[in-house]
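Dropping a structure here in structure tokens format, bear with me for questions.
With one protein chain held back, the other chains of the complex are shown just where they sit.
Per-chain numbering from 1; labels A, B and C assigned in written order.
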């Protein structure tokens, strides 16, 4: 291509050229997004493991063929941020941690609120406890309560607790100790439960000011030594389906103020002995009430984070396996889009790309790569 | 492997086992490094371009065969940090930039001083101007003065200036405007020069308090339009050898208080017409007074940052080419170790690995990879 | 990040697409094509999975391809791959009011246009479609013509997300 190098030339704009000249582009134009995101948009939440100070959450359209159409925008986050999205407000929430000198100095834990329309911050809440747990990303470390009035953030210092934030008033409501109990499983209208090291559940129901209105502790309902429950259930109609290391499932109904623990059943049958659930986010659910689990063969001690070679689809009410979907590339995490008819299964592969399958047929639709990702370990379908 | 999973087991330490048991390891042991680093150690300064908040400078031993022996340690830096090392004190300096909310909020420019023995910070100096230039890494954006008493940092806002820091007293001495002139080329005992947009040099000599004791401006000595000088010279015995886009070299003697500009000569001969210097750090020098330049064929407009296919070695006093070293993989940046006899040439390749060549024979000795690097664009031999 | 598979997948096509470049550059561009996310170098953006359409309209080419005519002096991530367009910024960023200037020839009308490479700022690197072309690029002592600077100046944050390439007018023929 030909060009002229003199800066002076830049000042010599043509004043009277032919009408065919391209018109000047406007200055300062910034894109925006719709208030409600289409069902096939996702948030690829990339904590950038080896550069964890510079996490990125990418908004991507799975229906688009080219990167120019796929890539809708991004937000930054810092240090293994937790992510959650509201369904009743166009808001995203990221709990992140800053140090005054990057990796050193004073620590500051902050919940940042983003507008889905502008991907710009709307505000922030300081998490005074400064004890946010840093864990490989999963879905149960920060949650909205059922009524979406409170945001709950799991802390680990190594004492265990939960920070409570007024999501509407955007202010901190304090910290609740949960000794020996981890994770956040929303319960009823404005409560949560946590899994305890003895195999029980702790539950607290909160009032509007974030104070404990009532609390309870379940009986021990699983064996933490011989068949521990993974802390990552599929969620369907207020019920959580927890897979266990050995391939069993324990259903827990969290729709009321007090969890109701159901009878365990097995993901396996005679033909699939030795298969086990595994991965980093090994469970997901669709809008049709189906449960998805990443599974690997020849499972055993220490394989519970191994990538899945297949995704198995279950009707958890009938306790029936509906399909086995072989993965083209082994997968570490799964998620589904929110639509019923054309639901897509998104798999974070061991290559750190996103493989997109038709959830009904198991057909690979496309692979998303080169969108700037490093470790997009967890994906969220737009809600 | 066999193992026991019960945490309780951990408490049951054997009290009276056989003498053959491995002894317990000590708690809290931390490695240290020598005060003077061996000549074949380098600092691979990785600004982590796509994760620029989380820069890393890796200390590596080029003589070692395995990563365990190669990797000596690292320091973090933030946002395209500038790096320089002292020779008269065991200190490293990094000029970096923080924002109070990672990529947002209040900006803070800081010069951080590291101890070479512990790779821990010794102190910091706030750079009040908060205008540090963010540029693709090179050697001439932050420098120590000849007597190593002052550290000079190039600023761009887009007004051009230099921040002056007392390197021994660890305090800021203010900012000196250098309108239209960029880069820092140490001059005399405690001065510096900068290349100006009209093709001249601006020079300031400073007193101990960082104030200008004298200043001067050279005649215009090169054509900024038709054959601009690259701002990245090789440095030999107080003389800088600036390559030009067209493959000429202009020597400038910076050893006195006032630069002395020499006669241009050409890197090319009849057989190498069309070759050009190019890359991101296209020049280096060894302790034997040789100049190294990355060169590519078929050069022309816009190729001045293209990777080199060869490194050419010159005696810049005799203006003679001594060798052409073909690169196994094209290189973007070069550096040499400080020793005379066994000098090594380090090349940052287009694959973002470090290729290590014997500087005398041009033989590829080894490739350093998988040490955690993302974009190790500039390498410094240990001084 | 995985240059070798990309090289194999895209090798022939990539070479063909870059045939206007010097031969060894084409080879190198292909070599590191997959490294686009991490390597801030060379003309390698390859957002489009397909061959760019050289439409016979006034502004031909594919804005997600590094070969697009406006990008003759761009250095960075193409906003058209990052949630913006060739002339607008992605959501949540801010356009830098000052920047460097290039002059690129539009193949549609064979005229040289003045292009303003305004950076979009306030988030860290987009990471998609890295593109580096240095036609007319000058050293750092001529900043208005230098793409080596981060031009996120006069914005709330200096963090660089991606680059636009705005037409600001036709250069007078000389």
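In the analysis below, a residue touches a chain if its C-beta (ideal position, glycine included) is under 8 Å from a C-beta of that chain, and two chains touch if they have at least 3 such contacts.
Remember, it's a predicted structure, so these values are computed and weren't measured experimentally.
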Query raised in the report: Just one of B:59, B:176 or B:224 touches the chain that is missing; which is it?
Result: B:59
Query - Full-complex contact with the absent chain, from A:156, A:235 or A:265 - result: A:156
Query - Which of A:27, A:64 or A:135 contacts the chain that the document leaves out - result: A:135
**Report entry** On chain B, residues whose C-beta touches the chain left out of the figure
**Finding:** 1-5, 7, 9-10, 12-14, 17, 20-33, 54, 56, 59, 65-68, 71-76, 114, 117-120, 351-352, 370-374
**Report entry** Absent chain, residues of chain A that touch it
**Finding:** 49-53, 79-80, 97, 99, 103-105, 107, 133-136, 156-158, 160, 180-183, 194-197, 224, 228-231, 280, 296-298, 300-307, 309, 330, 332, 350-352, 374-375, 377
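The definition used in the following text is that only the chains that are shown with their structure count from here on.
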Query - Most contacted chain pair (by C-beta pair count) - result: A-C
Report summary line: Farthest CA centroid from chain C: chain A
Requested in this report: Round to the nearest whole Å and give the separation of the Cα centres of chain A and chain C.
Outcome: 33
Query raised in the report: Counting in whole Å, what is the centre-to-centre distance of chain B and chain C, each centre being its mean C-alpha position?
Result: 27
Query raised in the report: chain A to chain B: how many Å between their CA centres?
Result: 40
**Report entry** Where chain B touches two or more other chains, by residue
**Finding:** 50-53, 103-104, 301, 374
Query raised in the report: For chain C, which residues are shared contacts with two or more other chains?
Result: 37, 72-73, 123-125, 127, 135-136, 138, 142
